[in-house]
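With one protein chain withheld, the remaining protein chains of the complex are depicted in position.
Let's look at chain A:
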Amino acid sequence: MRILLEHFSKSFGAVKVIEDMTLEIKDGEMLALLGPSGCGKSTTLFAICGIHRVTSGRILFGDRDVTNVPSQERNVGVVFQSYALYPHMTVADNIAFPLRIRKMPEAEVKRQVEEIAGLVHIEGLLGRRPAELSGGQQQRVALARALVRRPNVLLLDEPLANLDAKLRLEMRSEIRRIQLETGITAILVTHDQVEAMSMCDRIAIMNAGEIIQIATPQEMYRNPRTAFVAGFLGNPPIAFIEAEARDGSLAVKNADIRLPVPKNATVPPDGTPVIVGIRPESLGTEGDATIRGRVSFIETQGRENLYDITLENGSVLRSIQRVRDDIALDDVVEWKVRSDDIFLFAENGERL
């Protein structure tokens, strides 16, 4: 079902958390609300499921205005960060709870519980209690409970935060598989850009109660709208250096480095201070511009190495390259940058 937030605002007392936000989630789409803690993404989620009342604006499920509809009647499936399974009930009773509340006949309840248990692969666990399950299994139960009543929308609130690294990888693809198989509209709230990029069709990146950009993961990575977006996506993260426009190129501040203006940017007038963003993968052996610096840190990652190079003005750039033996700490290197892969931002963070 299509979900639409229209001019949605939420404040707690005098604190405005979200102001005038409009967001559309298409039918069958999985959308990530990505942002640092306190950016209002959970508030948005709670508004959609009806736990928080909206201060102003409208929420539409399909064509139905649910702004003032109580949670119980919105039919929203939520998977909480802590899973919130009912500890005193077995897995089967946990999953059956929403159906029993709807007074569904017991035979039908049993059938549907078994069907959904099959979908999330927990058929063998139905008789256990939540405390007897591993984190990943609890997660699957929580998903089953949220999905069993065929909700209008599935909300996932940091669903992977409590899992260890290996399970996180597994559940990432599992959640996506289940979402695709059921074709349900889903919203994933997360502060982890990897989760957002790998699981979702589109990402809405938020900061300080505002949506900065909505795009597909690929588009957002290639074409960030602001320095904040560029800084949030990518691991290891992008590095920023200060520069100034001079004679149609960019002069790095306090350093004898000139970079060409990337083709995708408009050439700023001379003397404009700008911020140049260079991703670690854009700095290395190929390119049309040269950056000189001292290798100040080497991090071994196995297949690749991450090098920090410190420029003469003290700024630090990162470069990720295949492991090379010819570079040692404190070497002075001249590395190449592909000028079309660098990003140019104005001082206020807006893309140029």
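Note that contacts are C-beta pairs under 8 Å (C-beta built on N, C-alpha and C of every residue); 3 or more make two chains touch, one makes a residue touch a chain; residues count from 1.
Methods note: contacts and distances are computed from a predicted model.
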item: Options "ABC transporter ATP-binding protein", "Maltose/maltodextrin transport system permease protein MalG", "Carbamoyl phosphate synthase small chain" or "Potassium-transporting ATPase KdpC subunit": UniProt name of the undisplayed chain; value: "Maltose/maltodextrin transport system permease protein MalG"
item: Contact residue for the chain not shown (choose from A:14, A:107 or A:131); value: A:131
item: Contacting the left-out chain in the complete assembly, out of A:82, A:218 or A:235; value: A:82
item: Of A:102, A:150 or A:222, the residue in touch with the unshown chain; value: A:102
item: Absent-chain contact - pick from A:49, A:116, A:276 or A:289; value: A:49
item: Residues of chain A in contact with the chain not shown; value: 49-51, 71-73, 75-78, 80-88, 97-98, 101-102, 130-131, 138, 145-146, 149
